[in-house]
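Report on the following structure.
What follows is part of the complex, with its chains left where they were.
All chains are identified by letter, namely A, B and C, in their written order; residue positions are counted from 1 within each chain.
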Amino acid sequence: MPTAEAIAPSLPLLAVEGVTKRFAGVTALSDVSLEVRPGEILGLLGENGAGKSTLLKILSGVMPPSSGRIVFDGVEFNPHNPQDAKRLGIVTIYQELSLIPTLTVAENIFIGRAPLGRFGLVSWRKMEVDSRAIIARVGLDLDPETPVSALSVAEQQLVEIARALSLKSRLIIMDEPTSALTETEVQKLMSIMGRLRKDGVAIMFVTHRLEEASAICDRMTVLRDGRLAGHLDRDGGPIKLPKIIEKMVGRAASELYARPTLRDVAGDVRLSVRGLRTVRDPQAPHAIVLEGIDLDLKAGEILGVAGLVGSGRTELARAIFGADRIAAGTITLDGKTIAPETPADAIALGIGLVPEDRKHQAIFAALGILTNFSVAALGRYSNALGFMAERRERQALASYRKTLSIRMASPEQPIEGLSGGNQQKVILARWLARDPKVLIVDEPTRGVDVGAKAEVHQILVQLAGRGIAIMMISSELPEVLAVSDRIVTMRRGRITGEMPGIEATEEKLMELMALDQTQEATQ
Amino acid sequence: MTSTTEQSQRSGINVARLLMSFGPLMFLALLIVVFTVLKPSFIDPINIFNIMRQISITGLIALGMTFVILTAGIDLSVGSLLAFCGMVAAVVAKGGTANTLSLSTSGAQGYGWFAALLAAVVVGALAGGVQGFAITRLKVPPFVVTLGGLTVFRGLTLTISNGGPISGFDASMRWFGTGLIGPVPVPAIIFAAAAILCHIVLRYTRYGRAVYAVGGNAEAARLSGLRVDRILISVYIIVGFFAGLAAFVLSARLNSSEAVAGIGYELTVISAVVIGGTSLFGGIGSVGGTVVGAALIGVLQNGLQFNNVSSYTQSIVIGLILILAVAFDRWLKSRVRR
Amino acid sequence: QDKLTILGSVPSLGFPFFVHMLNQIKAEAQAQGVNLVESDGQNSAPKQTADIEAALVQKVNAIVISPLDVNALAPAIEQAIQAGVPVVTIDRRVDGVEGILAHVGADNVKGGEAEAQAMVAAFPNGAKIFHLQGQPGAGPAIDRNKGVHNVLDPMKDKYQIIFEQTANFARAEALSVTEAGLAANGKPDAIICANDDMALGAVEACAARNFTDVKIYGFDALPEALVAVRDGKLAGTVEQFPGEQSRTAVQIAVAYARDKTEPKEKLVLLTPIVIGKDNLDKAERLGETK
């Protein structure tokens, strides 16, 4: 592999020239040009549906462009499949995770290139040892023999990052690699990216967390509605957020993460959890076991739940929602003890959950947006005989489409054709349509762009204003700080702290999230 | 995006959809034209009604199978269950197994056609329910459960009838197989009515939506509050019900319930569903497609027989055309999407 | 163009027996100068019914059919008769249908009886017997089984069926089943099989264990079985004269369709015989063996 010095820094490693991509009826990219040089990190930014992933997929050989030219290392480059790109040293981390769930972590890392031992046969031992080292680089400590299906989204994302980093590469394409990660992992990734940059590797980096982008990117290319909105350069200091946002949305941005104003949330306790404990679930052997969870959630309140990856926040949500079995403890809703055994029970009682793993747990990929929207509220949109009241259903979808500004072609369009952020909005609409008493949102803005993120936050605040009790799990501390009236922190299946949102700071929360880690260290 | 592009998009997609759903239908039309050119009497109403009657048995089961396959399940037991339900219907109609060979159509020794019909569909639905229960509670994959069912029901049928057929039903029962309403055979009417009913259920009811959702993503369906297990059990009850109904019609048509009835039907039925565009991985498909799929198979068989194509060649041609029909459909879809 | 057209339908062209039958129908039709529409019931009553219906639409002048099932084909045949098309049945009769022009056949029950009697003659002092039955529920399987039991059941103390299993008319299954039977029960004196394929499978199983003196009986007198009889591997096979049945049936049907000639007999029954080494020349298809 040529070193950074071997190539004149002015020569671009990759040049995209006037690339256009059309899907049935949709022009996802139109006449986009950009360049990436060796040893630089190029941020690719834009709202949901701007065409970022589409561009990256074209570069990694997943799909051909409708027109335009790509030059890699001075040679015209027409990848027909991902292998063509891989051969040239273009490595991609896809937005929709592309691990193989039935295989182990080790095998996923070594897919297609398992280490060989005697007689040219696969050496499982070597694979395990090597993969343990590889995942350790991104701070992941788990048994490489674990099947990927047992990992949380965040862990999967880390495995995918680790795999990409272990491949020989000249250009690494990262499509929202941090969307499910917490600060700690993000920091680790940033430092690795810094090292790669020094080694002359070029990186294309997509994120909706603009602070991240601002902190690490050397340059940025911004897309808007599939067109090039402009390039931004680092002039000595990092690129400022308002500048990015202006390019992305085409107008000046207001302050995004407003601190919560002190709202009057003196509602009654709506949901109360006492002594909640879960046991190891055979279906999810890796899951964190909850222990002694006490929690109150008031009507009209937004409770933020912060924690590191694997702290058990998702388990808590699932346990309350009846998706996982509870070993001990009581849950009361509006003063009455409830024991939801299935999500259906919980939903009937007025609890909703937006799960963290959109692809596997929330969307019906091949089904239309309309069906995806109304599935949790079929009773609401049907008559006594069980017939769907489609007109009402469509009207409702149309109104959410407007309030959430969902970008879609038609209610019949399969949801898989939407960008990730727009999918997330449809899922939110699904629960809004049920008008729940308690709404639990697990990473509600994962993969959602800044503008929409602010909209989602606003929606959450509005819902709370209507008396709905909201529990928001998020790995993005700024987000937690921005919308929570009250914040609890979790660590290894226990609640480690609680404070009003007004008083919280990132530092204080981080301390509580890592609490017993420091204790352990001192022991 | 401006509203005009949005509009054009929508209409674009609608035309696409329309054409797509016409994939197998276009192929069916083509076949009919070809056979008619080869031999004009092919489209005699008599022959068309023959074909309708012929496809009604497997067609009825295919309707139920559509529900099952929409949930990403499968039912291999339908052929055996058909035989079993048919035998039960015969026993009820004749009032016992003793008179297996008497063809005396006079003898009203049994409990009449209504009881026979009821017995067939209830037994079918129950058998389906038991299989659905094993699938959801014992967590045994549908393929295994219904493969087990395939041999169990056949064994039960043979045990009931001691291997022989039970024949000779009264005229009121036979009407369901051989009767006409106007010029239209009764089995064809039953099939059409059932198809319309199934279409309405799948397309316009809550339950239908739930079936699609469970097939599209069972975990997401569960987390959206659907009672996935109940829905799964229900689809096996539905296919069992239709196997029972088909058994009744078949027995009425042949004036006999045979222990060897329905052997290999599972494959014919599943092909009708799959050729009709329903995905074996669940969530995608329609009743209309299944009807077209069943008609395609029926027309193909009848048309080849009609042209006196040798039986061996028939096999070869049918196999190739089934593959071609689906390939054509895929090709059309990929064109339209582009 | 006023050449007559007849339908020739057999239960399943998967079995050599019926292939022969259809070939004979074809040959006779050619000899008579009539067109033949061929039909393969594919072991399915609805399929054979559908074929008859299609033929009626095409206005065939007569139907020669070996029905898959004595009951289930009755409605279709009735329909043909009502449409004024003469029907001649071969080999198997249909029950309860009035107005069939003629039946040419050899009774499978009688054949089963003949098979068992041949075995009894070979073992006058009694024998231990394996019995391989045909596909459960299939007409010939039921009838042949009945014939065998008609003969042997009254002599239960002398002739014990110690192992009775279905092998679905298939050679490979017969081989496996016989192997299991031999392992479980040791060597029998005789093996009675409901068709030649199964008999030939049983031959292989016995040969593998060097039980060459077991007397094995088949059914259908297929050429391959005749060779085995000649070579002493099979003790006998039941001949039902399917070729003669078929040709006779075609002759009757064509004569009636041409000029309404009523058949001399409405019921032509050929007596099944067991072909052994000594009467090989009686076998219809001896000429096909080499």
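By definition in this document, a contact is a pair of C-beta atoms (placed from the backbone, for glycine too) under 8 Å apart; a residue touches a chain by one contact, two chains touch by 3 or more.
From a predicted model like this one, the values you see are computed outputs, not experimental measurements.
Only one copy of each distinct protein chain is displayed here, while the full complex in this structure file has the stoichiometry A x1, B x2, C x1.
We adopt the following convention: only the chains that are shown with their structure count from here on.
Per-chain CA centroids place chain A at a distance of 43 Å from chain B. Rounded to a whole number, the gap between the C-alpha centres of chain B and chain C is 33 angstrom. Averaged C-alpha coordinates put the centre of chain A at 71 Å from the centre of chain C. Shown for chain B are the residues in touch with two or more other chains, of which there are none. Interface residues of chain B facing chain C in the complex, by the touch rule stated above, are 39, 41, 44, 46-47, 50, 53-54, 57, 101, 103-105, 157-158, 161, 163-165, 167-168, 174, 177-178, 250, 253-256, 258-261, 263-264, 301-302, 305-306, 308, 310-312, 314.
Contact residues on chain C toward chain B in their complex (touch as defined above): 13, 37-40, 42-47, 49-51, 53-54, 56-58, 69-75, 95-96, 135-138, 141-142, 145.
Of all the residues in chain A, the ones that touch chain B in their complex are 24-26, 225, 321, 323, 342-344, 346-348, 353, 355, 360-367, 371, 374-376, 378-379, 382, 385-388, 390, 407, 409-410, 412-413, 430.
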